[in-house]
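Accompanying notes for the structure given below.
A protein chain is absent from this complex, but the other protein chains hold their places.
Lettered A and B in written order, each chain numbered from 1.
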Amino acid sequence: MAITSLPSDDGQELTIRIQGRFDFGTHQAFRDSYERVNVTPKRYVVDLDHTTYLDSSALGMLLLLRDHAGGDNAQISLVNCNADVRKILAISNFEQLFKII
Amino acid sequence: MPLDPRLSVLIAEDNAADRMLLSSIISRQGHRVITAANGLEAVAMFEQERPDLVLMDALMPVMDGFEAARRIKLKAGEALVPIIFLTSLTEGEALVRCLDAGGDDFLAKPYNRVILEAKIKAMDRLRRLQATVLEQRDLIARHNEHLLTEQRVAKAVFDKVAHSGCLNAPNIRYLQSPFAVFNGDLLLAAFKPSGGMHVLLGDFTGHGLPAAIGAMPLAEVFYGMTAKGYSLTEILREVNAKLKRILPVGVFCCATLLNISFQRRVCEVWNGGLPDGYLHRIATGERLPLVSRHLPLGVLDPADFKDACEIYPMALGDRVFLLSDGVLETANPAEQMFGESRLLNVFAANRQPDLLFDEIQQALTAFRGEAHDDVSMVEVCMVEADSLPRPALAFVDNGHSSPLDWAASFEFRAQTLKRFNPLPFLLQLLLEVHGLRFQGGALYSVLAELYSNALEHGVLGLDSRLKCDAAGFAEYYRQRSLRLAELDHGYVRFHLQLLPEANGGRLVVKVEDSGPGFDVSTILERQRTAQSLSGRGLSLIRRLSDRSTWADDGRGVSVEFSWIDQA
Partner (left out) sequence: MADIHLDSAVLAGLQDIMEAEYPLLLDTFVADSEERLRLLHQALANNDAHELRLAAHSFKGSCSNMGAPLLANLCKQLEDDSRSATVLADAPAVLEQIEREFAIVRILLKSERQRFSSL
């Protein structure tokens, strides 16, 4: 699994891409992707296009990102979710905390 | 730790000149030399000196190199003692004999210093690698043992706190591994003072001790508050607040909670983050999914937490199934998952409700190919209220004597009625009276019924005739929430009188409300004949208390409980 993060040109948005399994093993890499950047973005986009699997630790990691991004003031979108990912997010009612596209 | 390049080398060679030559070569390379002139001596020297490496001539008198090598390898055990055979044998068969005897390499005559040095270095690297592997293996084994011990201790503590409650009640069937708590799985069930039940199925994120840690405070709160008569929503709020406070961000508990009332034949459900539960109606065969509507526990701040439950009427024999996602994620050898559709197939194929639990279990075992121990499943059946044992109530016995002669009045007004449940508080107060403790369950049921009637029919003006069918039920509770949220005037009053009597005592409870009242005789008559879903409230009150009297206008009721002191 590989995690990459890319800031927008104006540094206001950070896009994090997750390839492969998004689970317990990706913990450190995911944190690094938003902690070890030079920008302080206002918005975050988590691209799950190539994410093959998502478990409850992944949900926990999204909550950590939300906390880092300002908690209730955070603006985080989860994009390109496939049917399985959507289902998991729906059961946990995460659309109450994240924008899901 | 600096590597000591100096090895001890055993040279087993029967030819004196060759032995001398080899000794010099090896010494000059900085190693310590031990010599033997035949196989038997070689084995003896090995035993005595335990060299790091052996140079073994293949053909020797008394005992040849092959036999000596075999014996030395045996004595070395797990450790690697490299044996380099000194031989001019060229036939493949002879070389195979060397390998079979345990030889690691060969050196031909005439001896080449450079080649010998290279081989010794290589063999030594292997030897050290093997030693490291064994050391690490032992270290890992010790750590593992340590962790297992820690887990055993944690489990013992947890078992005390999260005792199985009433999971062994006759109307409950469940499946859970004894070590489930280390998978983050939690299954709790407890009787309420009224005789109803709270059930919780939970799934913490994570594994091992971190997953188990959250389970303990949750279980304490769940059991403690249930025993005192707190409502499901109050428990939900408290549990969520506690977990939010103590768990790190990113750790949470997906859970489904049930409040089952056997008196009222209803089930309240709150599902935050678990897969669908199912309410199985026997009469129609209908299976209602109990869908997750909320975020898991421990995610939201108390101010944002949503405690809205869904309420379903249940007939005798109806069952609720709750399953952890371990059920859906059970995998077969081909790594396919059991999944929701297979589960629904098992439901659809079921002909006898009593067998459904077993059929699910069998389907899982057949699919996986072996027994499973990481799924949690519970089935709760609606039964006659009297068929279940009533629990002993929780009270703190501080040894002081019983307060026997007093009166107290409480008026709970609109703003309080909206957000405070007075019942646990009143119950705890009354349980200070020793004589009342044996009737604690009946007392609670009656108070709860009186309060509910006063609030819902009196203050909120709801008509219980609405609860005639499932749809009406849902509408009733929807209106209850709405009206309670909008309430801005009204009251419910409790007047408590504790009177000592010759051999015991008597409690008189009067409840009044600000509502318009009702025609008592009509309602009593209607309730006696109806088999409706609207509860057997008034007759319950009459049955459980010693005396019950309604004011004619229906705005007040008085009930009495008395007891005789035990000798």
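Please note the rule applied: contacts are C-beta pairs under 8 Å (C-beta built on N, C-alpha and C of every residue); 3 or more make two chains touch, one makes a residue touch a chain.
The structure displayed is predicted, hence computed values, not measured ones.
Considering the entire complex, the omitted chain makes contact with B.
Within the set B:20, B:126, B:246 or B:308, the residue that contacts the chain not displayed is B:20.
Among B:28, B:121 or B:207, only B:28 touches the chain that is left out of the view. The missing chain lies against subunit B, touching residues 14-18, 20-21, 24-25, 28, 59, 88, 109-111, 113.
Everything below uses one rule, namely that only the chains that are shown with their structure count from here on.
Inter-chain spacing, taken between the CA centroids of subunit A and subunit B, is 29 Å.
Taken in their complex, subunit B has these residues touching subunit A: 203, 205-206, 249-252, 254, 272-275, 292-296, 299, 304.
Contacts from subunit A toward subunit B in the complex involve residues 56-57, 59-61, 63-64, 67, 72, 91-94, 96-97.
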